[in-house]
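Quick one: this structure, given as structure tokens, is what I'll be asking you about.
All protein chains but one are shown at their positions in the complex.
Right after this comes subunit A.
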């Protein structure tokens, strides 16, 4: 049972990150490969504030969201003016830089040793030390982020994002400063991601830079493409499937000496087949 609770918490965390990224990629059409970087900012700021200052988790995670939002705003101010492939490479570069900082800023991040002993969240004296209770918190958080993303998608703001995705040039002629919209959604997504990863850090109780490297950003991008771009349900479904799939492959019976590689290959094959036969993803309507 503990195993399923663990998987459930991971699905919730990845679901929140995927929902955030879907705002940028699915709704706005900006292919971003930097979500792991914002995840890293959220996790490290939360962990450092909890351990160094001993403040409440919810205050720490709000501060981490502000930190991620501020950094996203600064880098986004440059990136959102870049066109298509240059924007993608910009986000790749940012993720690589952030990972390198986490790995080498030993005095703050402890470098490759990571940060252990991150305490669980506490609310009105109640500590979420039990994983079942933590799952409840993760589900409530997922529901809140899902609701916020749905609100954004259905607002006039969301309609402008869709218009930017399809024809940014024409949208601008109707009086929209499109880069303001792109910057706003990039920042909002970074803040939501920081919340999810702050929660993740307290669940796992240990973080190190490898969790926030470039492959993780690609993994999150794969989730929303699999689930279906521009679909909030699709983002959660993609997170569910890509968390479940590697776990399910544990029970296939691959020889133990090559099991890990076979799981990776099978997982890759599923993605290739999906792109061949349903490029818009399972629940998606929009193709990149």
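Structure notes:
As a working rule, a residue touches a chain if its C-beta (ideal position, glycine included) is under 8 Å from a C-beta of that chain, and two chains touch if they have at least 3 such contacts; residues count from 1.
The rule is short, and it goes like this: contacts and distances are computed from a predicted model.
The UniProt record for the undisplayed chain lists the protein name "ABC transporter domain-containing protein", from the options "Monovalent cation/H+ antiporter subunit D", "ABC transporter domain-containing protein", "Anaerobic DMSO reductase chain A" or "Pyruvate ferredoxin oxidoreductase gamma subunit". Here one chain is not drawn; of A:56, A:131, A:150 or A:172, the residue touching it is A:172. Within the set A:163, A:213 or A:241, the residue that contacts the chain not displayed is A:163.
For the chain missing from the display, the contacting residue among A:104, A:129 or A:155 is A:155, taking the whole complex into account.
For subunit A, the residues in touch with the chain missing from this view are 152, 155-157, 159-160, 162-163, 166-167, 169-178, 180-181, 184, 285-286.
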